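With one protein chain withheld, the remaining protein chains of the complex are depicted in position.
Order of writing sets the labels: A, B, C and D. Residues in every chain begin at 1.
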Amino acid sequence: MLIGLYNYWIVVVLMMIGFYIVIAHGNLIKKIVGLTIFQTSVFIFYISMAKVDGGTAPILADGIERYSNPLPHVLILTAIVVGIATTALALALTVRIKEAYGSIEEEHIQEKDNQAC
Amino acid sequence: MLIGATLAILVSMVLAIIRGVIGSTLYDRILAVNMFGTKTVLLIALLGFAMGRPEFLDIAIVYALINFITVIGVLRYSDSLAFNQPDEEKEPEES
Amino acid sequence: MDVAIEITSSICLLIGSFLCVSGGVGILRFPDFYTRMHAAGVTDTLGAGMILIGLMLQSQDFLVFAKLVMILLMMLFINPTASHALAKSAIHNGLKPVLDIKERNNTESESSSR
Amino acid sequence: MKDLVAVVMLAGIYGLLSACFFVAMDAVDVAFTEASVGAGISTLLMLVAITMTGRSEQAARHKPALAFVVVVITGGLLIYGTLDMPYFGAVDAPIQVHVAPRYINDSMQEVGVPNIVTSVLASYRGFDTFGEAVVIFTAGIGVLTLLPVLRSRKGDDAVESLNDSMHEQHLIVRIVTKILIPLILLFALYVQFHGDFGPGGGFQAGVIFAAAIILYAMLFGLEVARRVINQTFIQFAAAFGVLLYGSVGLVSLLNGGNFLDYSVLSADPIAGQHLGILLIELGVGCTVTSVMVIIFFHFAGRKEDKQRMKEEEVG
Partner (left out) sequence: MLTHLPILQVIVPLLAAPLCIFLRRPPLVWLFTLIVSSLAFVISILLLQQVMASGTIVYELGGWDAPWGIEYRIDALNAFLLLIITAISTVVLLAAQTSISKEIPKEKHMLFYTLYLLSLTGMLGIVATGDAFNVFVFLEISSLSAYALIALGKDRRALWASFQYLIMGTIGATFILIGIGLMYQMTGTLNMEDLSTRLPEVAQTRTVFVSFAFVIVGICLKLALFPLHLWLPNAYTYAPSIVTAFFAATATKVAIYLLIRFSFSVFGLSFSFTTLPLQILFMVLGLSGIFVASIAAIYQTNIKTLFAYSSIAQIGYMIVGFSVSTVTGLTATLLHVFNHALMKGALFLALGAVMYRIGSVQLSQFQGLGRQMPLTMAAIVIGGLSLIGVPLTVGFVSKWYLLMALIEQGWWPVAVLIVLGSLLAVVYVWRLVEIAYFKPQLVGKESVKEAPLSFLIPIWILVMANIYFGIDTRLSVQVAQAAAQSLFGVSP
């Protein structure tokens, strides 16, 4: 079991590191970096599923019998695009937040909001 | 031999990462990233040969390009990065 | 003939690997940024070149060979340029080279507080 | 680690590493994309953003204990879930025996493209890719709304002087870049049209194309690049890409097939598939290039506009 699944476990650990950064850090840029790590780890997870022992890249060529599963690759291509779209939007928001609040720390922003109320 | 070279590249990648983590100045980190990128290009090329399908060298070319662009990008913005450091932070380095 | 190519290629790869590892050690162990850059810059270009030549010798396909040449050319272009830009930028922004270990600490804090 | 630049750099390294992993896992197309996106574009965008938001993180955390508990529970759950999964690399896992074999065995007869990933991406699951193009288009529009161009300017001369220091300083880089940019563009075209046979395709080509333009903008000044690539034009180009993709679908609809059924585009189904894939890859490439350029121009432009406004206030 250790041999069969260790790959997934490492990915899970990576995922959780990303997830932890997202929810525990107050700095918005760090949150975004965490989000990227989280998502990238999910991509790794998908790609590991696709691997077949003795398989090779799913581009047809003569004399090759076994290919890895192309479907997760396709899904992850789409997911990567979604990821960069989210990152770009999040960064744009961060820039605007910095302009509006003068800070990109969660605590400062919440303080300022409470004062305004 | 290919495997050996791959291992050597991996070792130097690890060393580059360590430098990237220790950093100490921004330029050290850029250097580490740059070196890491170069090593990645080589790693991809070697992996292609080791796995018996060397026709995927396009990826290596992209890596080389991207690496260059990243370094230029960092340098382009490093002026304002150095400028932008808030005063309350005296030593941003060392985690 | 094949054996000769195989041996040449192996030697190239061996030299390349050695250079890469030594570059890695250099970037880790040298005292300041400029010496580290020297280690990395020099070994990167030559080491990468050697490895790529080694691979070229092994390639059967023409397209693969052409791509390897392309990578090599780009490496020769890009690496020195990047090193040059990096060094120039560093010195421009006031990072001073350290020649004496004792001076190191105070120079570094000076440079980063800029 | 409090230095955000270092954080971003290391995140870039993480992107490179995961791309290496993808190569080792046979996912060459994904590695291609991850390299250009994860290590390239997103690192660059984060850097530009950091120049505007400040470089270092402040203040220690308050109560990460709760977050830690949540993370441990989620992680534990996931590991628990992996216990019944087929082993890594198993040949008889459900995903290897159910849907995928048809792609691997029949796609050559049905679509006629050696790169299975391309045929699945563009034909079998073409609608997902359409969605992908729309997602990136949405991001472009979102950035346009969030970071509009701030224009209070005297003339373009002022801008030139701003970049002078960069120009003089990096003369060699500029010359090398001048040589490289045509090569990069050529390579992008190669990736665009070679996607049927090797790794690559519209998205990757778009990113590389955009990277060339971004490189140009970084070294020769944003204003110069903006003059070369008109703002309205690039917005049109982004919209055009999505429309091209959509209209391929509509044409197949009018020819009596279902939406995005390329077989009806030509008398010979395989030729039709080829034509359809070519066109939609072009559409994706067009949208991705223009959106990436839009995003970068608006990030970097925001920064320069603000700098200029600050100077005008002082002056």
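The rule we apply is simple: a contact is a pair of C-beta atoms (placed from the backbone, for glycine too) under 8 Å apart; a residue touches a chain by one contact, two chains touch by 3 or more.
All of these numbers come straight from a predicted model, not from anything done at the bench.
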Query = Among the chains in view, which touch the chain not shown?
reply = A, D
Touch with the omitted chain, as defined above, among D:132, D:196 or D:305 = D:132
Request  = Against the chain that's been left off, what residues of chain D make contact? List them.
outcome  = 77-78, 80-86, 93-100, 102-103, 123-128, 131-132, 134-135, 137-139, 141-142, 144-146, 148, 235-236, 238-240, 242-243, 246-247, 249-250, 253, 257-264
Ask   = Touching the missing chain, which residues of chain A?
value = 15, 19, 22-23, 28, 31, 35, 38-39, 42, 45-46, 49, 71-72, 75, 78-79, 82, 85-86, 89-90, 93-94, 96-97, 100-101, 109, 113, 116
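Here is the rule we go by: only the chains that are shown with their structure count from here on.
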Remark   = Leading the contact tally is the pair A-D
Note = Separation of the C-alpha centres, chain B versus chain C, in whole Å, is 11
Key: Rounded Å distance, chain B centre to chain D centre (Cα mean)   = 20
Task = Return the distance between the CA-based centres of chain A and chain C, expressed in whole Å.
result = 31
Query = Which parts of chain A, given as residue numbers and ranges, touch two or more other chains?
reply = 56-57, 59, 61
Key: Two or more partner chains touched - positions in chain B   = 30, 32, 55-56, 58, 61, 65, 67-68, 72, 75, 79, 85, 92-93
Remark   = Seen from chain B, its contact residues with chain C in the complex are 1-2, 4-5, 7-9, 11-16, 18-19, 24-25, 27-28, 30-32, 34-35, 38-39, 41-42, 45-46, 49, 54-55, 57-58, 60-61, 64-65, 67-68, 71-72, 75, 78-79, 82, 85, 90-93
Chain B-touching residues of chain D, taken from the complex the two chains share = 1-3, 5-6, 9-10, 12-13, 16, 19-20, 23-24, 28, 31-32, 35-36, 39-40, 43-44, 47-48, 50-51, 54-56, 58, 165-166, 170, 173, 177, 180, 184, 187, 190-191, 194, 198-200, 204, 208, 211, 214-215, 218-219, 303
Task = Give every residue of chain C touching chain B within the complex, in rising order.
result = 9-10, 13-14, 16-18, 20-21, 23-25, 27-28, 33, 36-37, 40, 44, 47-48, 51-52, 54-55, 58-59, 61, 63-64, 67-68, 70-71, 74-75, 78-79, 81-83, 85-86, 89-90, 93, 95, 108-109, 111-114
